[in-house]
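In what follows, a single structure is set out as structure tokens and then discussed.
Left out: one protein chain. Kept in place: all the others.
Chain IDs A, B and C follow the sequence of writing; residue 1 opens each chain.
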Amino acid sequence: MAKVLLFGRLADVAGWRDAEIEATSLHALRDTLTATDSALGEALAGPGVQAAVDKVIVRGDAPLTATSEVAFLPPMSGG
Amino acid sequence: MAKVLLFGRLADVAGWRDAEIEATSLHALRDTLTATDSALGEALAGPGVQAAVDKVIVRGDAPLTATSEVAFLPPMSGG
Amino acid sequence: MSVQLQSEPFEPGGLLTAFAAGRTETGAVASFTGIARAEAGATTTLELEAYPGFTDAEIARIGAAAAERWGLQGWLVVHRVGKIAPGEPVVFVATASRHRREAFEACDHLMDYLKSRAPFWKKEHGPDGDRWIEPTDRDRTDAQRWET
Partner (left out) sequence: MSVQLQSEPFEPGGLLTAFAAGRTETGAVASFTGIARAEAGATTTLELEAYPGFTDAEIARIGAAAAERWGLQGWLVVHRVGKIAPGEPVVFVATASRHRREAFEACDHLMDYLKSRAPFWKKEHGPDGDRWIEPTDRDRTDAQRWET
């Protein structure tokens, strides 16, 4: 059960900001999210959206454990 | 009797900061100061030394009245 | 050498006083205060979202790099998160160095980073509803000045 966090407009698209979701890898997590909510799946695949695992940006796939925290980050706008 | 003000190192050279001196023009005033104190005369003629009459920089000669204020300004150093 | 994200309003003068205190070998303190503009009556409220533990770590990394590049004696970033009313300060940056050029450039650089690329997500609540804000072209141009 990875902890999943959505930021910015991703949370608006999904209707939630954090959830516990079963997944053993980042790719598997994306597949699960897309299967559950195609609009969110599309938003996650959009330009400039990044994923962080345990607060480190990850490109490509990564294994997840029960204590992993995964954050999906839309393009950062600055403050 | 023009009021004469010396700034920065000019006052150190002369040993005074302000004085009342009889002069009808800036040139005449410079001549009087140089005749009285040749070291001051030399300092006043040094590079970058400017004169202001009634707080306006004057290049060349200018008439002086009894209420004129003449300031001799060494190169400005900034604060 | 500090980053502070906070939802409460802050007072820039008090931050400057504390930052500048007791610096006998510092010749220069530059500061910048960014304020939420009222935009002439279009009563919008700014909302900033951060990722705690990630946003502050990224800003600290950029701050440390700036301190190294410009030889800073100190730096401070205080940034609001959450809803911010018009007229309230959003961000305060201060930098300290021996000479003024370094303090100015580092402060300017940190602000360009904070406004264009720092991990915040920005929403405007206005009379016509909410909208997410993307960085402006000028923000990108300003930030690129430092990439040489």
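Note that in this section a residue touches a chain if its C-beta (ideal position, glycine included) is under 8 Å from a C-beta of that chain, and two chains touch if they have at least 3 such contacts.
Model, not experiment: these values are computed from the prediction.
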- Message: Let's see if you follow the contact definition: name the visible chains touching the chain that is missing.
- Response: B, C
- Message: From the list C:5, C:59, C:76 or C:103, pick the residue that touches the absent chain.
- Response: C:103
- Item | chain B residues touching the omitted chain (full complex) | 5, 7-9, 12, 52, 55, 71, 73-79
- Kindly note down the residues of chain C that lie in touch with the hidden chain. 11-18, 20, 22-38, 40, 86-87, 89, 98-101, 103-104, 107-108, 111, 115, 138, 142
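Keep this in mind: only the chains that are shown with their structure count from here on.
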- Message: Averaging over Cα atoms per chain, report the distance between chain B and chain C in Å.
- Response: 50
- Item | Residues of chain A engaged with two or more neighbouring chains | none
- Note on the structure: Touching at least 2 other chains, the residues of chain C are none
